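For chain A:
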Amino acid sequence: MNFKPIKTKFDAALAKVKVWLEPENLEQLRPKLGYQTAILAGFALAAAILLGVADLATRGVIQLRLEEDLKAKLEEVIPPEMHDNDLLFDTVTLPSADANLGAAETIVYLAKKQGDVNAVCFKFVAPDGYAGAISLVMGIDKNGEILGVRVISHTETPGLGDKIEISKSKWILSFNGKSLDNVSFEQWAVKKDNGIFDQFSGATITPRKVVIAIRRGLEFYKANQATLIATGEKS
Partner candidate 1 sequence: MYVFSAIIILTLLGLALGLSLGIAAKYLKVESDPLVERVEALMPGSQCGQCGFPGCRPAAEAVVLGAAPVTLCPPGGSALVEQLAKLLGVDVDLSQTKDAEPMVARVSEDTCTGCTRCFKVCPTDAIVGAPKQIHAVVADACIGCEKCVAVCPTECLQMHPIDVTLHDWRWHKPQLAAA
Partner candidate 2 sequence: MFAFLENPKFRGGIHAEEHKAETCDKPIATNLPLPKKLYIPVQQHVGKPAEPIVKVGEHVLKGQLLAYSQGTISAPVHSPSSGVILDVQDFPAPHPSALPIRTIIIETDGEEKWFKYAIPEKPFELEPEEICLRVGGAGVVGLSGAVFPSAVKLNLGRKNQIHTLLINAGECEPYLTCDDLLMQERASCCVGGIRLMLRGMNAPKAIIGIEDNKPNAFKAMQAASAEFEQISVVQVPTRYPMGWDRQMLRYLTGKEIPADGRATDVGVIIHNVATAYAVYQAVCLSKPLISRVVTVSGGAVSKPQNVEVPIGTLMSEVLAFCDVENEKLARLIMGGPMMGEVLPHADVPIVKASSGILALSHDDIFEPEVKQCIRCSSCVTACPVGLLPLEMASRIKANKLDAAVDLGLKDCISCGSCSYVCPSNIPLVHYFKFASGELFSRQQREHKAEQTKRLAENRTNRMERIKAEADADARRVMEARAARQAAEAQAKVLEENA
């Protein structure tokens, strides 16, 4: 193939562009309406292409990372030996508008061992912490006993309310093993309110709300226990 004509053509075009790009030429062009419109659109086009490509390249990866994150959270409250399935892909979505968990529908992740539901786990919210909503994730074994609770995010005051984080205090572990059966309804409260859970000195509200939210979570599980366990047996 003969590239020469193409090359000369290209060179010519390049030369033209060069001339066009001369500051003097641009000087004249800049005040023109059409030029302005085109330039803005041009930059928008370039940006869109750039981001489009970047998005294409990263969408999958990001999805993967988010799943990894979630999985890591779930693994914290459901010991690995309790299941042999992939928690992320064994889910049931239940209506939870009445359970006061902070969402109209709650995704329940099922931990199955050999197809039987061994434990469940779900995210929920204590909507009325001291400084705002507190999101939690909780694992419950099939009998309704707590396997673990973790705080995902909160906006409580550093130094006071943030002792609900596992990295700040072991307080959140005190729920392990508790259920609606081994702790009475009245006892689901902080000590100050005649319950069995510790409060933090100077900050009662945060733990109080967390305790009550966890109780609601357990009640939600209890209400749906049958359905959930049944999903396992069916499969």
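In the analysis below, a contact is a pair of C-beta atoms (placed from the backbone, for glycine too) under 8 Å apart; a residue touches a chain by one contact, two chains touch by 3 or more; residues count from 1.
How were these candidates chosen? In short, all candidates are chains of the complex that A comes from, given by their letters.
What you see is a predicted model; the values in this text were computed from it and never measured.
A.B. asks: Which numbered candidate, 1 or 2, lies in contact with chain A within the complex?
C.D. replies: Looking at every copy, the candidate touching chain A is 1.
A.B. asks: How about chain A: which of its residues touch candidate 1 in the complex?
C.D. replies: 33, 36-45, 47-49, 51-53, 55-56
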